[in-house]
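Dropping the structure in here first, questions after.
Just one protein chain is left out here, and the rest sit where they should.
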Amino acid sequence: MYKSGRHFLQIPGPSNVPDRVLRAMDFPTMDHRGPDFADIGKKALEGMKSIFKTEQDVVIFPSSGTGAWEAALVNTLSAGDRVLMYETGHFATLWQALAKRLGLQPEFIPSDWRSGADPEKIEAYLRADKNHEIKAVCVVHNETSTGSVTQVKEVRDAIDSAGHPALLMVDSISGLASIDFQFDAWGVDVAVSGSQKGLMLPPGLSFNAISAKARAASAKATLPKSYWAWDEMKGPNEKGYFPYTPATNLLYGLNVAIDMLHEEGLDAVFARHARHGEATRQAVRTWGLDILCSDPRHYSNVLTTVVMPTGSSADAFRKTTLDNFDMSLGSGLSKVSDRVFRIGHLGHFNDLMLMATLSGVEMGLKLASVPHNRGGAQAAMDYLTNSERPTEAIAAAQ
Amino acid sequence: MYKSGRHFLQIPGPSNVPDRVLRAMDFPTMDHRGPDFADIGKKALEGMKSIFKTEQDVVIFPSSGTGAWEAALVNTLSAGDRVLMYETGHFATLWQALAKRLGLQPEFIPSDWRSGADPEKIEAYLRADKNHEIKAVCVVHNETSTGSVTQVKEVRDAIDSAGHPALLMVDSISGLASIDFQFDAWGVDVAVSGSQKGLMLPPGLSFNAISAKARAASAKATLPKSYWAWDEMKGPNEKGYFPYTPATNLLYGLNVAIDMLHEEGLDAVFARHARHGEATRQAVRTWGLDILCSDPRHYSNVLTTVVMPTGSSADAFRKTTLDNFDMSLGSGLSKVSDRVFRIGHLGHFNDLMLMATLSGVEMGLKLASVPHNRGGAQAAMDYLTNSERPTEAIAAAQ
Amino acid sequence: MYKSGRHFLQIPGPSNVPDRVLRAMDFPTMDHRGPDFADIGKKALEGMKSIFKTEQDVVIFPSSGTGAWEAALVNTLSAGDRVLMYETGHFATLWQALAKRLGLQPEFIPSDWRSGADPEKIEAYLRADKNHEIKAVCVVHNETSTGSVTQVKEVRDAIDSAGHPALLMVDSISGLASIDFQFDAWGVDVAVSGSQKGLMLPPGLSFNAISAKARAASAKATLPKSYWAWDEMKGPNEKGYFPYTPATNLLYGLNVAIDMLHEEGLDAVFARHARHGEATRQAVRTWGLDILCSDPRHYSNVLTTVVMPTGSSADAFRKTTLDNFDMSLGSGLSKVSDRVFRIGHLGHFNDLMLMATLSGVEMGLKLASVPHNRGGAQAAMDYLTNSERPTEAIAAAQ
Partner (left out) sequence: MYKSGRHFLQIPGPSNVPDRVLRAMDFPTMDHRGPDFADIGKKALEGMKSIFKTEQDVVIFPSSGTGAWEAALVNTLSAGDRVLMYETGHFATLWQALAKRLGLQPEFIPSDWRSGADPEKIEAYLRADKNHEIKAVCVVHNETSTGSVTQVKEVRDAIDSAGHPALLMVDSISGLASIDFQFDAWGVDVAVSGSQKGLMLPPGLSFNAISAKARAASAKATLPKSYWAWDEMKGPNEKGYFPYTPATNLLYGLNVAIDMLHEEGLDAVFARHARHGEATRQAVRTWGLDILCSDPRHYSNVLTTVVMPTGSSADAFRKTTLDNFDMSLGSGLSKVSDRVFRIGHLGHFNDLMLMATLSGVEMGLKLASVPHNRGGAQAAMDYLTNSERPTEAIAAAQ
């Protein structure tokens, strides 16, 4: 059926791609081995370091984020290695399954999907590993299936407190460039990210940031690898090139997206996401619905996962919203299928796009006959006009 | 200052241009005299007939709508001719000034800018013109400066009742393709329109629809003309060409826009605008503000003009909204400068874009300290969910 | 029928539009009365002054070049005014016909279409006009129908030698930004141009440059005008705005095109066109065909018009070339219809695009069985490699 006006893509990624990025990607493909390409390659690699907040290495893969998960593991580990993972939600579970397929031995700290990883449990687990057989601790920074954030610095501290040498690997696919991430300052060893969330690009690029310690580990790791091999990247990357054909047009877009993030300022970007996260939570509370994340310290400013009242189908509600208001919302995945829906408020976004989104949710709740209180959108407006205004927040951040 | 997310262009034109139209315009310019161009030219000319609802002639100018105003007059009239015009607002006043500059004698029925033209006054005026010296009656279908609609069919009936031979000329620059317009059925002689409103294009194309009677009048009209001359269009147009270089890339976009209007269905397009017009008025009433148009029969579904409370500056409010929420609203023009603002809800638009718009207005009213009641956006949501849903309206319209 | 690869648009305008310009036009339309628009308007108006090489006024119309012809006349002249025009070709003839339609009295110095205007004839004509009844001398700088250039400075000198006060009006629609044009230094009073030639844009914008003398004349001119009226432009233009809705998206493109011209450097642009003009003429001579322009001092570097051997149809040849090689060539117009074809080598162009073009002509001549000698493309290559290389020419020009 014909839909007038713009679609609202309010899943927690892919996020809305800015016109500047789309237009940049619309230029003719160039010779990726020619002299003009080197500037593009260097800018992308250096730019991504500034986003990861690292002075160590970053590599870029032509792949979706799943590829960078695999790259993190195959470059640093060997068959049968034990790795400690944490069940923060669906994506943590998928990463764990991937580790298993690759022949690793993931050990999975269970959780109820309602918070980020608990550093105390990690510390306890590591302390019990007297022989230091666990080679890596893998956590998801922003769990896209639940809207809970793991405090990465606390995990680092837990590992250190336990005096354990495991590598710290962090999936920040949906966190990077929306909420703060400090690769160097937090002591992360391998970070994993993707293009289609806070980086405001279409899917098709993924990233690893790599610490010196991870680099050293990669020299001894024996899992077979070639496409994902970090070692082959290093030489060409130093000159701005890649060992195989890169996704040229996505790189055009990446360089514009990095420019845009720095034009706004990363702190302003994070303040904007925080503002929209809180406005959304105020709306959800007003509707009388539960936020899946039960620990306010772990609330995600990237997305909000809303629990449906008993007896209401999240998928029926999402269909109502899509059919009537041309807005895509995120579904509940695996364990919480049909029981929750997810509101993405990340990336290229602003107050009125948020109000459109929350209005669409409120109207959808009504049309789908989901029990709720009116006034959630109104509460968000109240918050947006009572809290520091974006102009002030950005000025303050500068 | 950096603005994240999409700009909301909620002036009453130019309206938001769909991506399909922008991408179509982004193709290489072609030879406007080559064989492949003929199909494009024919499709544009035939397509515009379907939008004007006419089987008579349509011409397309590379110009803004002002050019088509001039074309309507110079093709049909001679120096010193008397024309009856009606002061529905700023644009009617501009058209009248243009007529005066061209050496015509416009006679202007005054009005308070709060309604469309009154057919009874027109009829009375024409009855008084016993010698039929008035050559044309010119009215504005949708007055973009006020948000009032003139009932064109009633004007036609008034002219007929008066037994007067004057041509009926109608400016439907901002009405066409948003609210119903029936060139043939309503007995219009010359219609004027432009690309940047309901047609969802950037500005740069304008249109005349021409009745047989107007065509006959043009044979005797002596105002000098060349660029606007209808007679030079006819031959080339029949083969899909133009007498001088057309705005090729805008024509690419026009053909896509015409396709989109027919894919949605003109009746569905009008129903959508009606729904959004009423939702907006409910919001305005809830805020306790006045709608400039005082006659509900003349409410425009294209835009709503809101009167500021005494003591509040409309321009200060608009600046607040632009600075804080990246939304452009229409200003008050001439007589109502700084006293009203205008909300455009036309063109490529949908429920959530409307809710973003109304939320932005409500938050702007608050930040600019304009006295108002909360709840306007909520009222619009109530209307949108209580009234027929778009899916049903469109189904019903088919 | 499906055509693989790029179309070659080698008519003498519209010329090939660069991707940077097309992509710039593909951004969302904005509020032409909002604060952000002022920068765009100012940049366009100031930028066009730099291209016309003037410190006097420039106006921009949303129209094709024909509109700027009309604007030049209606702003400066009154009904019945005598104007001296010169029959350099089809477009000079059309401008003269337009003057006649507007109620002026054009006097037309005849010519064989094989050269630019002869300044001596103009001088003689003006000397004979003892009473200075002739109000304007109108010449075409680069006659697009023939490929002959009028030496504008010589015309200025001729007017001055005759001691005649007539305004000098110059159509440089297809000359501007491809061959040198110096509005101020040459003493031009009104220049006319359009977007779709050397400016590398799609059609839809036209321009007047206006001397102080022309501005003074406009205060007394009585031809009716409104859309084209210069006086209404002045106030808004000073702040970067326009009196009616401008063709916003074309202005986006214009600003990028102006940037590109200055990045290359106007002198380098002219040197490039000169190089391609000469290479083309060498090819034509090798083929044993005649160049329509018979005076080497008047050769155009924008296009080359080639005379067909007796008995061969230019249109049949052009069709062969279009069908077999997907290249559009310019047709012979009116007097030289079917007897000549025109090769455009203007705008966004380079050596290899020229070689593609000349190869297409040579292969088309063969397939269409037009008597000719082989080797024209080879001669062009010899010239391109023997003459100063573009890199050197541009370096030399800096």
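We just call them A, B and C in the order they show up, numbering each chain from 1.
In the analysis below, a contact is a pair of C-beta atoms (placed from the backbone, for glycine too) under 8 Å apart; a residue touches a chain by one contact, two chains touch by 3 or more.
Owing to the predicted nature of the structure, the values given are computational and were not obtained by experimental measurement.
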{"item": "Residue of A:114, A:135, A:225 or A:298 in touch with the missing chain, whole complex considered", "value": "A:225"}
{"item": "Residue of A:204, A:277 or A:364 touching the missing chain in the full complex", "value": "A:204"}
{"item": "Options C:136, C:176, C:268 or C:370, residue touching the unrepresented chain", "value": "C:268"}
{"item": "Residue numbers in chain C that touch the chain omitted from display", "value": "1-6, 8, 16, 26, 260, 263-265, 268-269, 272, 323-327, 348-353, 355-357, 359-360, 362-363, 366-367, 374-375, 377-378, 381, 384-385, 389-391, 394"}
{"item": "Chain not shown, touching residues in chain B", "value": "19, 23, 26-28"}
{"item": "Residue numbers in chain A that touch the chain omitted from display", "value": "6-7, 9, 11, 14, 16-17, 22-23, 25-35, 61-67, 70, 74, 79, 98, 101-103, 194, 196, 202-204, 223-227, 229, 244-250, 322, 328, 331"}
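We take it that only the chains that are shown with their structure count from here on.
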{"item": "Chain pair with the most C-beta contacts", "value": "B-C"}
{"item": "Furthest chain, CA centroid comparison against chain B", "value": "A"}
{"item": "Rounded Å distance, chain A centre to chain B centre (Cα mean)", "value": "45"}
{"item": "Where chain A touches two or more other chains at once, by residue number", "value": "26"}
